[in-house]
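I am attaching a structure below and will ask some questions about it afterwards.
Apart from one protein chain that is not included, each protein chain of the complex appears where it belongs.
So, chain A:
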Amino acid sequence: MWARALAGIVPGFLLSAGLVGLLTWSLPGSWQGTLVPGIVAFFAVWIGVMAASFQFANGKRAWACLSALALATLGALWVLQTLRWIE
């Protein structure tokens, strides 16, 4: 339980940040325009990710999977932001 809970808290936080970032930056208009909805949504998304992390078979998989997803979403966000494909 504990390993999976921590996976939901730490890499889960980063994954939620990546997901919310991708969504709010991809919406039409400037990123500043969706600042508050994004932060409100972040809390709901993070709670969802934390709950979902208990579905993994064990803590090791939860950490590996959530870390990989967090890296992928935050990486994609960073690339898209740097290329100025989203702003």
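We adopt the following convention: a residue touches a chain if its C-beta (ideal position, glycine included) is under 8 Å from a C-beta of that chain, and two chains touch if they have at least 3 such contacts; residues count from 1.
Here is the rule we use: contacts and distances are computed from a predicted model.
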{"item": "Omitted chain, identified by the protein name its UniProt record gives, among \"PepSY-associated TM helix domain-containing protein\", \"Putative RecB family exonuclease\", \"NADH-quinone oxidoreductase subunit D\" or \"Carbon-monoxide dehydrogenase small subunit\"", "value": "\"PepSY-associated TM helix domain-containing protein\""}
{"item": "Absent chain, residues of chain A that touch it", "value": "1, 13-14, 17-18, 20-21, 24-25, 31-40, 42-44, 46-48, 50-51, 54-55, 74, 77, 81"}
